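The other protein chains are all here in position, but one chain of the complex has been omitted.
On to subunit A.
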Amino acid sequence: MNAAVPGARPAGSLATAWRLAPLFARRRDGDRLATGLPVVSFAVVTALLTLVLGGAQAFFRWDDDLASTYESLAVIACVLLLVPLSTVGASAARLAARRRDERLASLRLLGATTGTVTALTVLEAAVTALLGSLLGLVLYAATAPLVGLLHFRGAAIGSQMWVPWWWLPLVVAGVTLLAAASAVAGLRAVVVTPLGVRTRQRAGTAHWVRVVVAVVVLVVGLGLTQALGLLGQLGGIVAVIAALAAAFGGMLLALDALGPWFVRVRARRQAKRAQTVPRLLAARMILEDPKTAWRQVSGVAMTSFVGVFGAVGLAMAAVSDDASMPADERWLMHDISTGVLVTVAGSFLMVACSVGINQAAATLDRAAVHVSLDRLGVPRTVMAEAARRAVMSALWMVAGGSALCAAVLLFPLVGFAIFVQPVAIVTALAVFAAGFLAVRGAAALCTRLVPGILARPERVL
């Protein structure tokens, strides 16, 4: 039995993690992409968040009759961007956990407590987010003048894009805390044992009950949008916007409920019909965990959904561009379109970051599979194609389903837009094309991790 060191007291988890952190901070070969991605992602997220806050606080400086409408829209845009922000944080935490897996497992083997491992991972996620958010502020400083060129209410936002200086440390602290919180949530999805880190097995939850719930939400959302006229008469434009926001949020929830179920059903069909190895592997990868397959690309659901709204908004703005309308109302219609498109562009960047990180984490998660296939002589192009197909197949499902849901929700307006304003269709198609390219690009980027995995197969077998 080891004798206790005289006078020594057992260290707390946080203190231990603090002492170990510098050892873990050393860069490892082949880890550059895995290390850099979360930092870059948090930088983009911080820049976007600060830009949105800058734009939002510009709206809050107005105090006329339409001020509350602009304030509501700014809040909706912020909420829309907070959702992918938290997803990016959780993804970054998961990636960090996978990147450290052997050393975390070794620590557990040496007797480190779950608390120490958790503290270490959360600390790393927080430091990553801190570095990323500081970089993000630089990015904000570089892009704010460009975004300031956007016109709202007939004038460029200009210097109003600059948030008060004391907001900046709050943004950095907020992003860092959110990343730390997401890291805790992300760690719940993996089990760090002395024998390794493994993904926690969860029962398949892609149940048909989700379909029922989603249909109910869809019907309620449809009801709300059909009653917009009545709501407008009763509560004015604020009530209309609140109803639209409720319908919008409900649809997103419905999408999230339906997504995994549809992804599983479609993947099952694809697995039965697959005639090539990449197709078979892709379908089976999705079936392994439809919920994860959905979540990996679910950010695009929101983007596609918002894209259809944006396209219809553009069409409505063009149609309502009538000289007889009061200037304020004309500006409002234009500004809604601009705001939606700006939010969509922001969402794209978030989605690209999220997919990049998720794919990097998934590639590391599936390192053993890559090694297995390589040893069997499976060409690396087959592996890359299977991974890409697994993402893109789910993406088709997600983007198509979301756009369809949005089109159903806005059915009369979409029909109107198609006939009156073909530009709306072009915008929608551009939104989809950009989303697909962003995801494909992010997925392709992560295939660069594979050679590193294959060069050191003993790490994963």
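In the analysis below, contacts are C-beta pairs under 8 Å (C-beta built on N, C-alpha and C of every residue); 3 or more make two chains touch, one makes a residue touch a chain; residues count from 1.
By definition in this document, contacts and distances are computed from a predicted model.
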Matching the hidden chain's UniProt record against "Sodium:proton antiporter", "ABC transporter ATP-binding protein", "4Fe-4S dicluster domain-containing protein" or "MaoC/PaaZ C-terminal domain-containing protein" returns "ABC transporter ATP-binding protein"
Taking the entire complex into account, which one of A:Pro169, A:Pro379 or A:Pro422 touches the absent chain? A:Pro379
Considering the complete complex, of A:Val117, A:Val163 or A:Leu281, the missing chain is touched by A:Leu281
Among the options A:Val211, A:Val369, A:Ile418 or A:Leu445, which residue touches the chain absent from this view? A:Val369
Where the missing chain touches subunit A, by residue: 274-277, 280-281, 284-285, 287-288, 368-369, 371-380, 382, 461
